[in-house]
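One protein chain omitted, others in place.
Chains: A and B, in written order; residue numbering restarts at 1 for each.
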Amino acid sequence: MKVRLKIWRQKNSKSKGAFATYDFDGVSPEMSFLEMLDALNTKLVQEGREPVAFDHDCREGICGSCGMYINGYPHSPVPGITTCHLSMRYFNDGDTITVEPWRAKTFPVIKDLMVDRSAFDKIQVAGGFISVNTGAAPDSNSIPCRKKHADEAFDSASCIGCGACVAACKNASAMLFLSAKISQLALLPQGRIEAKERVREMVSVMDELGFGNCSNTGACEAQCPKGIKLTNIARLNREYYKAF
Amino acid sequence: MIKLDAKIPEGPIAEKWTRYKQSVNLVNPANKKKLDIIVIGTGLAGAGAASALGELGYNVKNFCFQDSPRRAHSVAAQGGINAAKNYKNDGDSIYRLFYDMIKGGDFRAREANVYRAAEVSNDVIDHYTAQGVPFARDYGGTLDNRSFGGVQVSRTFYAKGQTGQQCLLGAYSSLNRQIKLGTVKMFPRREMLELVLIDGKARGIIARNLITGELERHSAHAVVLATGGYGTIYYLSTLAVNSNASAAWKAHRKGALFANPSFVQIHPTSVPQLNDYQAKLTLMSESLRNDGRIWVPKNKDEKRHPNDIPEEERDYFLERRYPAFGNLVPRDVASRAAKERCDAGYGVGKTGLAVNLDFRDAIKKQGKKAIESKYGNLFEMYETITGSDPYDEPMKIYPAGHYTMGGLWVDYELMTTIPGLYAIGESNFSDHGANRLGACSLMQAAGDGYFILPNTISNYLAPEIKTGKIPTDGKEFGEAEKSVTDRINKLLSISGKQTVTSFHKRLGRIMWDYCGMSRNSEGLTKALKMVNELEEEFWKDVNVPGSSDEVNQEIEKAGRVADYFELAKLMITDALHRKESCGAHFREESQTPEGEAMRNDAEFAYVAAWQFNESEKTHTLHKEMLSFVEVEMKERSYK
Partner (left out) sequence: MNKVLYSSISKKFVMALAGLFLLTFLPVHLAINLMLLNDDPEPFNKAAHFMSTFPFIKVVEVVLFVAIMIHVIWGILLQVQNWIARPVAYKAPNRSDTSPFSRFMIWTGGSIFIFLILHFFNFYFIKLGIVEGDPENFYSVAHNLFKIPAYNIIYWVCFILLGFHLHHAFYSAFQTLGLNHRIWTPVVKVMAAVYAIAIPIGFAYIPFVIWILK
């Protein structure tokens, strides 16, 4: 099949960038979206042109590296998956596909479809941990935890830090990302000890970095490839009020 | 001449580690601040080591090529992590875990290291739990276990099918805590391209900033490699596409011995290759073989839909060959059997490189609901990738390169043959012998990083407290940087016609065909020649576009593939020299009349550690003889 690709090309963080159009033939419906881009890149290299830069690694939807904005959807028009799991089967012969990098003040474009998500790491560094030194842990079963809470904590912890929530949010807010970590640690007994300091520090850093505010639109939840729920944001809010 | 000394402590096996720790040289807390340590990689081993060393007070610099330490490929491990907690009261113990690993590794691992890995496994689980890793729990609030990988006890801790991700995020959180405290400085999007030796000791690295292209010099009193395995040498594997062996290979070229390079685990159940552009083989959990039946058609040129093929025209080859274990034979056996059928022309799918994994009978017997509750998420994932519904028609699966037991040779202290250079996790060779047991990779990586390395590294660093800061403007750093620059420039200047990836695919194909699941002297000899030719062609005709002072993913790939040619040759050399079948290494010349693997303990009960000779670009073999005091050497049989 043949597709028309409108891909955002931007040399580096300082340049302006614009769409480039590629009519790309020979796309197989069995390809994943990223494999289609690989094939395009092979073609570009062979023609002596510069390949499209994009982040990717595990190609099985768990590392959180990949992510691009396809036809108005972060990651994928099909909900619940990362870009690497998006199959070309979803598209039709002759489709025009617009591909942009994720856009947010906090996610500056590095090149083409690659963005800098180090702001996420900064939020985690602010307090996304339990202060326990190696070797200082008690026996695992000495800290029992309700199964319900352990399961919920797992659901929150399955966030892959890809940034789709920020990309989807009209405000480029990182509340879903932050709330996933806050929820995970708030639900576990071992995480309660530092709960107040954690939420204060992490919210404060998130704000300083310049993420937008939460308008409870739910776009983040709709586009999250791991199904992180908005209930996490409500819990984050509760945890925040409790911290004073 | 290098003399391999594993430095195994004296005493009974259960006391070795304790005795070692009691007598090891320590560094005074005040002096730790004066010592710099570089850690490459942020997986379970790397992030674990970086945070543990940071907690101790060392100055740690941690590097990863990904944009965030949270993306290291440990994240993709599914099944679980073993520990000898015996929470199930089913007779588990450190000794039993040790025993299972030695036996599972087909008697090609070092007893003392394996015992220690089993010994610290309990501490690893406790530490992860304390970090907030949400392991599965029972209704009473205690941790749950499951049985995994065909062992007789339930010792596997798990977090749904995302154990690796959860453990990695635990490690990442501890790392973040140390970053906040200032003991660890994080350098993401950096690739180590050279190891710097000063007076024979590892003293630093040259890293390329993958955003600016700038080459950076970083010095330290010790360098720790936690860079994972080299499964992507097959191009298609279950690894992340950017996983590579370059850091380990640079260390090897600088004098670190590489052990058992040909020991690669091939996982039997992955989604097969669908087209030439495919970049990755996604693993489907091994547990599917509990209910799925593996078969191929009996007719070579079968054109019918698998559902239309009657029972009598199906060949359930695992059940036929291994009536006792059937579809549940170990990974290596299942993989080889599938390959045998496909090579004989009975493979299914467009490429003929796949076998059916059929749930028809299980659904008939147990109902769709029961199957859905067990494998629902896996079926969904399969459908997402392939567009075919496993409830309606058989899954197509094929083996894929998965884990490399081989790696840099290390002694009991996890130090390579270069003083001050350590290798931990999958990047070393020590704990899995010729075959890794399920759920032992996370365990070993975390054990190395959190509990072993931080205790052994002080032995080397204790005399280093007087060394002082190591300057990066000396001639050694200059030379190392120049060699990196020269190589990048050379790659850029070739301006040939073929892409890096096309070479990687061809290399992968050669390795897969001749140095994969099943090997023989003729094929390996041929492969060695083919790799040599391909390497030559690469250096003449590769096309690396763009420049070196910007984001250039083609340069990154080119460097990695260039290293893989050299590693491929060593893998083949190793496979060629080991004229026995053991674990994942199957030499067709060494099999029983029934076609099963035949080990040769009299001649090959050793670790093959290869030394690189810079002048002739050849390798010299060193043998570390293995003695099995605790476990009697036995044969594996699944008939």
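By our rule, a residue touches a chain if its C-beta (ideal position, glycine included) is under 8 Å from a C-beta of that chain, and two chains touch if they have at least 3 such contacts.
Quick caveat: nothing in here was measured; it's all calculated off a predicted structure.
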Here the chain that is not shown touches A
Missing-chain contact among A:T42, A:N71 or A:N133 belongs to A:N71
Given A:R4, A:K105 or A:R192, the residue that touches the chain left out of view is A:K105
Residue positions on subunit A contacting the omitted chain are 8, 19, 69, 71-74, 77, 79, 98, 100, 103-106, 168, 170-173, 175, 200, 203-204, 206-207, 210-219, 222-223, 230-231, 233-241, 244
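In this text, only the chains that are shown with their structure count from here on.
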Distance in whole angstrom between the CA centres of subunit A and subunit B is 27
Note: in the complex, subunit B contacts subunit A through residues 48, 51-52, 55, 66-71, 73, 75-76, 85, 87, 123, 125-127, 129-143, 159-160, 162, 165-166, 169, 172-174, 176-177, 179-180, 186, 188, 211, 240-242, 274-275, 277-280, 282-283, 381, 384-387, 450-451, 454, 497, 499, 501-502, 543, 545-546, 550-551, 553-554
In the complex, subunit A touches subunit B at residues 11-12, 28-32, 34-36, 38-39, 42, 45-46, 48-51, 53, 55-65, 81, 85, 87, 89, 110-111, 114, 116-118, 120-121, 124-141, 143-147, 150-151, 153-154, 157-158, 160-161, 184-185, 188, 190-191
